[in-house]
Each structure stands twice: as C-alpha cells, then as structure tokens.
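Before any comments, here is the structure.
For this depiction, one protein chain was excluded, whereas all remaining protein chains were kept in their positions.
Up next is chain A:
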C-alpha cells in the first residue's frame, strides 16, 4: 500500500465511526433525510473546497474564496434586483468574473514570485470591499427562476430530499477528481506541489499551471456563491466570513498535505461531510452549543496534522529500513 493514501483511509474510517456513534445515539441519523440535508447544507462549502484542494495540492493557498462567495451573492442579488437579466445570464457573468479574478491572482503569484498567502489575502479584502460597494445590506432575491431552483429536488426513498445544489456539489467533486487525478494538468499540479524547481526541470509550465489553478479556485468560489445564494435566497456582503478557513480545514481533514503535492480530492468530500456530521449531531443533541462544532473540528485538525507529521517520519524510517 502507498503510505500516501493512509490519511485518506483514516479519514474515511473516522467518518464511518462517527456516523455509527451518532446512529447508536440517535437512530434517526441514519435516514435519507439526514443524508440529503448533509449534502444540501454543505453544498457551498464542498464546492469551494474542491477548488481549495487543487490550490493546496499545487503548494499554494487561496484566502480569497470566502469573500468571493459573499461578493457573488451580492452581485447576483443586486443585478437581479436592478436589471432585467435572467439569472442564468447573471450566473455566466459572475463565473467569468470570479474566474478572471482567480486567474489574475495566479498571474501575480507567478510573475511577482509573491507568496500566495499575501496575494490572496489582498484578493480577500478586494472582494469583500467590492461586495460592500454593491450593497451593505442584505439583498433578498425574488426571482421566480430562483424559486424553482430552490424547490428542485428528487425525493429519495425514506422521504429524504436530494436537492439540486446537493447534486451539484457531488458533480463538482466528480469533476475535481477527474481534473486532479486523471489529467496531465492534475499531474502538473501535483508536481508543482512536490517541488517547483524540479517540476520546472521536468517540463511543467509553471506560469500556466499556477494561473489555471487559481482560475479554477475562483470559478469554484463563484459557483459556490451561486449555490449559497440559492441556499439562503439572498446576497449579503457580511456572509461567509472565514469560509476559506473552514474549507482549508476540510481539505486537511480530508488527508491532503498542507504543504502540497500529496492528497486526494475524494478525501476532501469526506472531510466536508465529517464536519457536516458533527454539526448535525449537535443539532440533534439540542443541548450542546454550536461552538462545539468548532472545538471538535479543531481537535480533528490537530489530529490530522499530527498524523501527517507521524506519517512523514514513518516514511523516512521505512525508507531507511528498506526495502
């Protein structure tokens, strides 16, 4: 077995174990209803985490995504309120905008050889500021098309609702898996995360790859913004503060190495669902403060970082002990 896959297996095991514990305490947790809600409630987070996974695999980070989601919501709401454009047209405009925004950040990171941390931090302020400029207040969205989006779902056996946005998240993950693990572009991303200088010598087009990675993350943030606006039915410039950090947490819990070059897109899905599961448990319990979610996520994060350190040492000593 490849040691690299171990964090993924552990993530899956933790998720299943946690689910069993929840189910033993609240048998109702094992229903299509809960599963449907898990997907719906975490759709926006999952989608943005797909972009984040690719960025982290490449050895970078994207702190702008939370702000971009908020901007997207406000952008859509204001445009729908003030112009007669169809939501689909607005979506297309928005996606073009956020993709270009991500690409621009990638371009700066590459050309100026600046840390991604700084560039995307600037991007975060910029996007948040742009959202304020459009509107400080929460803007409701009341377009009939939106109502049909919100009520689009398939009824699963057991009365669970598989919503459109939940399906969209799963589809995004499928796309992410293909891009990260099945394309030459994905291989270039992994190579960059493994070591820029070597990757360049091996023939990775570093500039192009970096731009594409952040463009992809920008696109995912835009898509996540659309989903979030469908989910909440409004656009608000103060929304999704700190979502970028939650997404990073999901990626790390999913077993991706924070320093890049190693990890699995599927792990991130499990990471997102694990976090969602904790939240659901707290809702079911009813007596626990929602802050417990954060505490448990914090502990999980710590566990995974320790696990990765341990694995690193294990690999090294195994290497040494040969074969």
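Everything below uses one rule, namely that contacts are C-beta pairs under 8 Å (C-beta built on N, C-alpha and C of every residue); 3 or more make two chains touch, one makes a residue touch a chain; residues count from 1.
Throughout what follows, contacts and distances are computed from a predicted model.
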Options "ABC transporter domain-containing protein", "Cytochrome ubiquinol oxidase subunit I", "Ligase-associated DNA damage response exonuclease" or "Simple sugar transport system ATP-binding protein": UniProt name of the undisplayed chain: "Simple sugar transport system ATP-binding protein"
Hidden-chain contact residue, picked from the options A:90, A:149, A:199 or A:230: A:199
Full-complex contact with the absent chain, from A:191, A:221 or A:275: A:191
Residues from chain A at the interface with the omitted partner, ascending: 2-4, 178, 181-184, 187, 190-191, 193-195, 198-205, 261-262, 315, 317-323
